[in-house]
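One chain of protein is taken out of this complex; the other chains stay put.
Let's turn to subunit A:
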Amino acid sequence: MLLIHCPYCQEERPELEFRNMGEAHIERPKNIADISDEAFEAFFFIRSNPKGVTHERWRHVHGCARFFNAVRDTVSDRFVATYKSGEPRLEVERGEDGELLVKGARS
């Protein structure tokens, strides 16, 4: 069972308290009523399924109930970071040992 850091509660809690809510940073178009079929398809149906870095939404459903974003490595199942919804997409890079790091966070 993973431990997930809730950016609102600011602590690690067991995976049981959370629910995965799909890919992150897919914004609902403000003019959704007017977009083309292709644009709607891209918005609603098309999802990436990466091996490696994935940005996804989680919800601390049995805790503070907030939605937040996470960067996870689908190969190692390791969470690189979590951050509040509304914050910009967190960019990551692989360190020399292959582990993902938040860009610029390398000491």
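Basically, a contact is a pair of C-beta atoms (placed from the backbone, for glycine too) under 8 Å apart; a residue touches a chain by one contact, two chains touch by 3 or more; residues count from 1.
One rule holds in what follows: contacts and distances are computed from a predicted model.
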The complex's invisible chain, by UniProt name, from "Sulfur reduction protein DsrJ", "Sarcosine oxidase subunit alpha", "Carbon monoxide dehydrogenase" or "Ferrous iron transport protein B": "Sarcosine oxidase subunit alpha"
Interface residues of subunit A (partner: the chain not displayed): 1-3, 21, 27-28, 32-33, 35, 37, 40, 44, 57, 59, 61, 65-67, 76-78, 85-86
